[in-house]
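Below: one structure, written as structure tokens.
The complex appears here without one of its protein chains, the remainder shown in place.
For reference, chains read A, B, C, D and E in written order, and residue numbers begin at 1 within each chain.
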Amino acid sequence: MKFGVVVNEGPYTHQASDTAYNFAKAALESGHEVPRVFFYHDGVNVGTRLAVPPQDERNIQKNWTALAQKHEVDLVICIAAAQRRGMLDANEAKRQGKDADNIAEGFRISGLGQLIEMGIQTDRLMVFGD
Amino acid sequence: MKFGVVVNEGPYTHQASDTAYNFAKAALESGHEVPRVFFYHDGVNVGTRLAVPPQDERNIQKNWTALAQKHEVDLVICIAAAQRRGMLDANEAKRQGKDADNIAEGFRISGLGQLIEMGIQTDRLMVFGD
Amino acid sequence: MADNIKKFLYVNRRAPYGTIYALEALEVVLIGAAFDQDVSLAFFDDGVFQLTKGQNTEEIGVKNFSPTFRALGDYDVTKLYVEQESLDERGLTAADLQEITYEDEDDDWAEKPSLKIVSRAELSDIMADQDVVLSF
Amino acid sequence: MADNIKKFLYVNRRAPYGTIYALEALEVVLIGAAFDQDVSLAFFDDGVFQLTKGQNTEEIGVKNFSPTFRALGDYDVTKLYVEQESLDERGLTAADLQEITYEDEDDDWAEKPSLKIVSRAELSDIMADQDVVLSF
Amino acid sequence: MSTLHTVNKSPFATNALASCLNHAKDGDTILLIEDGVYGAATGTTLADTVTAKVGALSICVLSGDISARGIDQKRLIKGVTSVDYTGFVKLAASHDRSQAWL
Partner (left out) sequence: MSTLHTVNKSPFATNALASCLNHAKDGDTILLIEDGVYGAATGTTLADTVTAKVGALSICVLSGDISARGIDQKRLIKGVTSVDYTGFVKLAASHDRSQAWL
């Protein structure tokens, strides 16, 4: 079965991104597919490569990146939500005249249409938020 | 009278940073002092210079920077909270081996001691959060 | 395309302005309208506050997005379900809500109300008849 | 320094792990301890859940910070007020909470409890007798 | 020696206002801000609870938040005072401490 996953909250602040990760991992290990995870609202902040969590805590971004690479999950950050919150890839930074970008490996920035498309193309949509 | 202000939530997602800004502005315009604003929890995200909010919305970071410059307000981002969430200045980026930083003009990164010190040195402490 | 039409429900249970969820939910609805799915919006609990008349955000400095609800008809988003019990609990009636309408192309473009006030039981039935439920 | 001592209250009304507020509140308490102020912590509403015994976060992959409460005595943070009514509402008793103690240097280093279970009225009085109230 | 309490959550969504009302002391002020302002309207399931506290407590709302949410001043519970941000600052200055009910 194909699961779509939506993450609505940022890392560490809320447990939502942890629960979503544990769900996606369990789904993949159970033989299901998770073709895409869509990060919306503060969820876009999960995809920053600049975070330095304490050594004795999990690294949420690196966990997602590793899961995506192992199972070919498309990690999509909503562009509209990202712009408000200061999440940019190199292209966006150039386009917006910003001098830095902060997206981590394995994540990409795209539009809200990717969320709707995920809803259409998957069998079940799971939302994790605050 | 001296007011200390604490901002616990990120920009746009919660109204807390807007209310804190409007409070600080009114306090300063009423002849009070706001020597410092301390950004904690997701509040650290207020200080990113990479945000590109829609043209018809307020720019929360720029509002704070302008207020700070006009009235010499010390805008402090908590280092521990910032590290978890990927907010870095140039020094921190270098120290942590990161290839980019994202702190806006007028903000600085420092420790939680600055919050306690603000509590001690101001007459009233105001907390804005979720 | 017809055999790929799903029932999408957008669940709105939060008040506007205190948090961004209501605004960003609306942004999804607007983009989603281009996909020709069977779209419904549910407003209950504090979500009914999103639809009130007379919102003026000038003093708080936040964008007033409530007029956008009136444009939903142009995007063929015409089913906005509002729970009666949630209105009652909050001291609101239909008269406190914006008038939101659409032009029905199957009925000589007659102007019809998009807001449908339903009971809690009816709303439960509507929610239980969806393919995709997006909560904000 | 003595004439610059203020009463600091840390207000804990949230459960642990679902959000980071409880953990980051504790981080402030630990740093704040170095400032030699008159520190109290209030645990009520869902904040009482922070203090329960037997927390094991292995399966959710989040750091278990509950043992840190037991270290507060070493930082001279010895006044942790817990509201009886909040415990009652949640089906908890003092026996469900961790034992948190400190060694009283004014009483030959006798080990004493840091947790003080108080009524809602007593907690209201304590909160109304502070200089600085930090909520998380 | 009195406290300014700020409540920024809808009383229909969270227990913040209920807990604040349970803990505030006579003579204190509660300022409803952001989504908290819904607690000041008449005709709701909570209006009686709030109305019963007016007098023992001073209950205020932030005018900008009332306007933003389309709540007519006429719908405010009797005895509730509307203040702007400058009024908020005055309240903060005139009370001995502020406590935020997040």
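We adopt the following convention: a contact is a pair of C-beta atoms (placed from the backbone, for glycine too) under 8 Å apart; a residue touches a chain by one contact, two chains touch by 3 or more.
Owing to the predicted nature of the structure, the values given are computational and were not obtained by experimental measurement.
Looking at the complete complex, one finds that the omitted chain is in touch with A, C, D, E. Screening A:73, A:112 or A:127 against the full complex identifies A:127 as the residue touching the chain left out. With the whole complex as reference, residues 14-19, 45-46, 49, 52-60, 62, 64, 66, 89-92, 96 of chain D touch the missing chain. Residues of chain E that touch the chain left out of view are 12-15. Summarising the interface, chain C meets the missing chain with residues 11, 13, 21, 44-45, 120, 123-125, 127-133, 135-136.
We take it that only the chains that are shown with their structure count from here on.
Contacts with chain D and chain E are shared by B. With contact taken as defined at the outset, chain B and chain D are each touched by A, E.
Rotating chain A by 180 degrees superposes its CA atoms on those of chain B, with the angle stated to the nearest 5. Contact count check for C-E and B-E (C-beta pairs in contact): higher for C-E. Distance between chain B and chain C, defined via averaged C-alpha coordinates, is recorded as 35 Å. With centres taken as mean Cα positions, chain C sits 27 Å from chain A.
Residue positions of chain D touching 2 or more other chains: 20-21, 132-133, 135-136. The multi-chain contact residues of chain A, meaning those touching 2 or more other chains, are 12-13, 41, 54, 57.
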